Structure formats: C-alpha cells, structure tokens
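A single protein chain has been omitted from the complex, and every remaining protein chain is retained in its original position.
Which chain is which? They are A and B, in the order written, and residues in each are numbered from 1.
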Amino acid sequence: MSTATTNGKKAATVAKSNKLAAGAAEWVDDRVGLAGVAKKQVRKIFPDHWSFMLGEIALWSFVVLLLTGTFLTLWFKPSMAEIHYDGSYDQLRGVAMSEAYASSLAISFDVRGGLLMRQIHHWSAMLFIASMFVHMMRVYFTGAFRKPREINWVIGCLLLLLGSLEGFTGYSLPDDLLSGTGLRAAHGFTLSMPVVGTYLSFLMFDGEFPGDAIIPRMYTAHVLLLPGVLLALVGLHMLLLVYQKHTQYPGPGRTNDNVVGYPMMPVYAAKAGGFFFIVFGVTALMGGLMSINPVWRYGPYDPSQVTAGSQPDWYMGWPDGALRIMPGWETELLGFTLSWNVFLPIIVLPGLMFTILLMLPFIEAFITGDKRDHHLLQRPRNAPSRTATMVALMTFIGLLWAAGGNDILALKFSLNLNYITYFIRVMVFVGPVLAFIITRRWCISLQKADQERLLHGYESGVIMRSPEGSYAEKHLPISASEAYTLTARDEDAKHPMPAAVDGNGVPNRKAQVQTLRAKLSDAWHSGNTQNPTREELEEAHHHASHELEMHEAASHDDGQQHDRHGIEGGELKKH
Amino acid sequence: MRLLTARLSAKRRSPFAGFLVVLLGLLITGGAYTLLSPASAETSAADQSTVSQGRQLFLVGCSSCHGENGEGIRTDRGTQYGPPLAGVGAASVDFQVGTGRMPMARPGAQAEKKEVVYSAEEIEALAAYVASLGPGPAVPEASEYDTTEVDNEAVVRGGEFFRTNCTACHNFAAVGGALPGGKYAPSLEGVSNKHVYEAMLTGPQQMPVFSDGVLKPEEKRDIIAYLNSVQEQPNYGGSPLGSYGPVSEGLFGWLIGIGSLVGFAVWIASSSARSKKGVRA
Partner (left out) sequence: MTVDHPGVEGATRGNQDAVEAQHAAGRNSQDRHAGPVPDPGLEEHEPRPTDVDERAGRRAERQVALMFLLSALCALLFCVAYFVFEIGETPDEILGYGASNVTLGVTLGLALLFIGVGAIQWARKLMSDVEVVEMRHPTASSDADRTETLKALDQGISDSAIMRRPLIRNSLLGAMAMLGLPTVVLLRDLGPLPGDKLSKTVWRPGMRVVNDVVGTPIRPEEVEIGQLINTQPAILFEEEDGERIYEGTPLLQEKTKASTIVVRMRPDDITPAEGRENWGVGGILCYSKICTHVGCPISLWEQQTHHLLCPCHQSTFDLADNGKVVFGPAGRALPQLPLMLDDEGYLVAQSDFTEPVGPSYWERGDR
C-alpha cells in the first residue's frame, strides 16, 4: 500500500508468506481474478471508535435473525386452519386454535432448543431495530450523513422502516391473543383510510377479519420478501461504506483527506468477527435467561378476548402512543365517515415522521448550502441547531413512546392513567420546543467552554495567592494535540445575502429564495463560536503565561513554590 | 375434539378414570350438601353471640365510614363516603377485611391490599354481623374452591373463562392492570383461593360481580385451578420480566441488550494497557 503510512517507529515486518493461504488465494484468483479488487480491501483501514460499532450490532443481529429464523421455519406452519391442540402444554390441551399457534407451541414445548431459538429470534429482532436507532442517532449527531453519504442515510432510513415492518409481520405470526389483538388494531387502521380503507382491508384479509389468509400472506412477506429487500439494502449500505471509507473523529494526524485506524486483515476481521460472536452470545444468553413473548400464556387468538397491557413491540410503541393520546375526532361528511382519531396518528404521522427523517440531510444542506465533502465528524456541540433538531424529534417520539405504555406507567408508578394522557397531550407540543431551545443553548455553552479551554488553558486545580492576597486558580495550556482537535472544524457554510441586481444590472429572479436561505443559514449557525485566529490564540497564550509568571514570581517570593513549581502541565493532566 | 379425547384417554387415564371422577364428584357434592344445608337452617345461640361480638367490633372499627348500623355515609356533596353494607354478605366482609383492604387507611381511589388487622375470629364475627343486616353471599365453603381434585380438562376450561372474563383487567399473567383515574386491577399472585372466589362472587370495589347463577361455582373453581396451575408451572423461557408484556420486554431489551452490547463495543474500541518499557528506552 503505497499511500499508507503508520505511526509505528519501523515499518511493519512482512511476515513469511503462508503457503496454504497463498495457494487458496491463487486458486481462486485463477478462476475469478479478484486480486485486483481485493488488494485494496484486504488491508483496508477502518477507524476505531466504540460509536462506529453500533451499526455493527444491527448487522450482526440481522445475521442472528436469519440463522434463528431459518431454524423456526422448519417447524412453523403458517396456517389459520382450526385444530384442537394436543401437544405438551397441559393448560391448553383440547382448545381450538390455528395451526400457526399450535406450531408455535410445538416449537416452544416439543422441539428441544425451539423455545431458545424463538426467544433468541425475538430478542435479536428487538436489538436489530434498537441498534439501528442508536446507530442512526450517532450518524446524525456527528454529521456523518453529510455529503457524500446522503444516499447511505436514505438506505439506512429504509432499513429502519423495513426492519420495523419485518418486526410487525414477525410478531403477528404466532397467532396468539396478543398478536391477534395487534392485527385487529391493524385492521382498524386500514379501515380508517378514506375511500379505499374498507376495500383494502377486504383485500388484505381476504374478506372479513380475521379470515384465514393474513398469516400465510404475512409469512411470505416475513421470510421472503422483506428479508430479501433488507439483505439487498444491507449489502448496498456496506458497499457504499467500503467505497466511501469510514468517517473519523478529528484528532492529530486525522484529516479530511485520510483515514487512520487498523487494517481489515487481521485487526478488523478479529474485532468485527469477534463482535458477531458477542452479539450472538448476548442474544443467546438473553434467550436463555429472559422470557420474551410467552405465547402459551396469552392463549390462542379470539376476537372476544383481550389482555391488559396489550402493546406492540417497542419500535411500534410510539405510533401506538399517538393513537392513545389522540382526541376522539371523527367527521361525517356527505354520509361518509372520516376517522381522524385513527387516520392521523397511525397513517399520517408515521409517514410524515419517516419523510422528515429521510429528508434531514437534504433539509440541512438546503439551509446551509454546504457542498463540501465531509469525512471528519463533528462533535454534536459544534452543530447546535442540528443537535437540537434531533433532540426535539427524540423528545417527540419519546413522549409518544411513554404514552404507548401509559397503562403500565400508571400501574407501576401508581399514577392516574387519565392525567398521564392529558399531560402528554400538552407535552407533545411543548416538549420538543423546550428540548430544542435547551439543547441549542447547552451546545453553545459547551462551545464557549471549549473556546475558554483553548484560549486560557485548563483548570489545574492549583490555587495561587497573589501578593495582594487575592486567590486565583492556575490555568495551564492544553496540549498541542488537544488544541488541534478542538480547532479542527469546518467553517460554517453560509449563504450570502443576495444582491437585488447583479453586476450587469439584471434583476435577480431568485432573490426571494436566496434571501430565505441566507436568513435560514444565519439562524442555523447563530450563536456558534468560531475558531480564533492564530494571532488571537497567541495573544491569549501570551497573556496567560504572563499572568502565570506574575503569580509564580509572587509565590517564589513567598518561598512556597517548591511543591508546585516543578509540576509540568502534562504531568498535572495525568492526575 | 375426537382426536383430543382419543389422545387424552390413551395418555392420561385408565379405563376406570372417568368412572372414578364421576363417583368422586358425586361424593363431594353429596358431602358438601349434607354439610351445608343444616348449617344454614339453624341459627344457634352461638351464632347470636358472634353477631353481637361483630356488632361491637363494627362500632369501633367500621361505623365511622359505614354508619352505626351499616347504612352507609354520604358526604355533603352527595358522594359515597362509605357504602351501605346491607346485602353485601359475609363473603364481601371476609374478602375486604381478610385481605386487609378494610379498614381503609385513608380515603382514596381504591382500597389497597395491606396487612390484615383483625384476627380470623374477629373477621368471622364482623362477617356474621354484616350478613345479619341483609341477605347476601355467604363465605364459600373450602370444598368450593379446593382445586386439588380438579382434572386437567377443568384447568383448560378455567383458562378459557379466565381469558374471556379476567385478562382484560388483570392481564394475561394475572399481574394486574391499570384502570381509569388512578385505579387498578390488582395482581392475583399469592392471593388465596378463597379470596379469589369471594372477589368473583361479590365484586369488590370496581370489579364486576360474577354471580353463581351466571358463572357457576365449579366454573369459578376452574378459574382458580387454572390460576394455580400456571403459577405453579416453571417459567419455561427464563425470567418473566414482570409479565407485563412487550413494554417490559422492550425496556429490558434496551437496558440489558443494547446496554451490554454498547459496553462490549466500548471495550473493543478502547486501547489496551501501554508499556513504558518501549518508549524512549
């Protein structure tokens, strides 16, 4: 690798070539000729940071899902035909139920390891979507979605959407009381769609709810269609990652033009491969020790039965919460019924939120007009408006999520169910605004603290007394690499205010849009601290060291200098 | 169904089992009848003294809310302070006082289960007194809620009754659920057979009544038998995480799953210990 350099004192010694590996590689290359492509990838560099492994959790839990899911298909019967149970679970013997439910019970009670695989499958589904969520938060908060990575952001959003759908179709398959209740609600959601709702529901369910078609149909979607699309998108996601190379955090030697880290072979093969086993291991431990979806306790689905605490899995919790806090609005219009109370929270809102999510990179690029390539990540504090936007969205979703568990909250914390609902009805509007304002101010304050540290050094914890008797804390300059890291940030991209008339006296027709964008970008960046110039920095340092000298001279006079004087900044920092 | 009975009889019963069950049933019913009917027929002097003992206890412990003669007290605003007790029956008293719900510590949305303040005899006396105010359901006999002799078919039927009548409030695993206005359906874990039976019979607080005419005594017993059987069964899949359904599962998925995996990620990416030896050595 000609471009690669290292921080090692001597170049890594090339090991003796391994005959077996070389032989195998040659055999393959003789037939497919991949060495040309692979030569760069074998020692491809990935930066090392824990937050870069969040997406990996999602990837590996997806693999776990494929493995355990395949196992489950060997026994599961996606059929709604009625049978009378005669398996091992005493408390349901003789009860009429669908074959789907009976086979779920069989997997749980009559196949050794079946219950474990079911539980690993369900836990890793929860983790799959949860890790996609946290991965997305990391990508957004650090600005990794910016050019040239917008397409991967869009793919990621699609993965999140399809993953949630995959989850829904999955937990609806066992046909127990809880999953049937979820399907019943989904049926109600479909009915709420204006004009087409009724027809759509009859097509989906092959007639009236529950019918006998929905589980086989969802099964096809769950084991074939959605995983296929997910797999393709995951592949594309990874391909783009490899092509564009991973982003990295700023630091000494880390610039927008390089990537610093460890090579694919062997370090990342071991770390990523090892992490796969860890993810699988953790889900296996969870599957072994923590019960999830005990379908036998719910009983078979019956449209006249329901259980307290009927909730969807966590990732569907927030639209369910929106449904719970929505007032009961319904309009009769020319003899037709419009169910705002269902249609808005469960059809419109998720669609809207998804669109916003998808558009976030483009909205920001429109506002800032930033066309530069970004490979260095930003700290969340350095993009206050962006950080505040996501925190506001998270607050919104979080409140709805809490509303989705309002009955459990009421029960566990002895609260009034109705008051929780009223509270969230208000907070869902107030909360995001408050969150935005607070987060923005917070980020700006953190920037100021950074600036302070940069210009005046860090607080050493050493108190100095001046000859006049006043006390001051000794500030010591920060290290060069920290100073570099703090200042390694892009200048804010801004739109200039447009001129009404251009150089030739031709009126500017786009003036209105440009003015808007200029104002927006101003507002977006307002309050941001800018890097000091070299002169400012030098002056501040000069001032600081001067002050330090004054103090030290003073303490020297007192004859108390010995225990402090010799301590260097670097030494102090380590304590 | 045919399949089921075939398998059941092949697997679980000897040819005489059905005959034995019927015989046993007849014996129990007959026995219970002979035990019960004379008891309700005669009113002995001993009962009278129990009633008057109950009256004394009532005046001290209950009358401030329920009135001196159990007629109930209404507040000035017309809301019920303590409801009238004529006709609630001995079963109601046995449940409310026997689970510690009564006497209430303070007025509230709902009387909570707490430590029982009266002895078994005192509860019996109170129940006798309240029963004398008007006809109401009597404390059930032990044979009515004894589930030791119940067969699996009855347990299965109990499960169906449970899912139809009970899970909506008490949750699929009987750990309770929320009701409007700060009220709740309590957990049924650790509640005695008798108290579950009495609750169905009398409908304490917001709970509806499931009268014997509609939910037959043996059906109530089946429900109790189902509850006992699922509470006795092992937690097949590991810790039940409170049995609150997907909400607690989601919580634990995040805390334990994402929590531990992020912990692992931090460990993987952290740099390991450095040696001073090699540097500028």
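Here, a contact is a pair of C-beta atoms (placed from the backbone, for glycine too) under 8 Å apart; a residue touches a chain by one contact, two chains touch by 3 or more.
Keep in mind it's a predicted model, so treat the numbers as computed, not measured.
Checked against the full complex, the one of A:A213, A:M353 or A:L415 touching the unshown chain is A:A213.
Contact with the undisplayed chain is limited, among A:D29, A:E330, A:E459 or A:E473, to A:E330. Across A:H135, A:H222 or A:K271, the residue that sits in touch with the chain not pictured is A:K271.
Although one chain is hidden here, its contacts on subunit B can still be listed: residues 157, 160-161, 164-165, 168-169, 177, 179-181, 183, 185, 203, 205-211, 213-215, 219, 234-239, 267-268, 271-275, 277-279.
Following the convention adopted for this analysis, only the chains that are shown with their structure count from here on.
Residue ranges of subunit B in contact with subunit A, taken from their complex: 1, 3-4, 7-8, 109, 152-153, 155-156, 159-160, 163-164, 167-173, 176-182, 184-185, 226, 229-230, 233, 235-241, 243-254, 256-258, 260-262, 264-266, 268-270. Subunit A meets subunit B in the complex at residues 48-54, 56-57, 84-86, 90-95, 108-109, 115, 119, 123, 126-127, 130-131, 134, 177-178, 271, 274-275, 278-279, 282-283, 286-294, 296-299, 302, 304-314, 317, 404-408, 410-412, 414-419.
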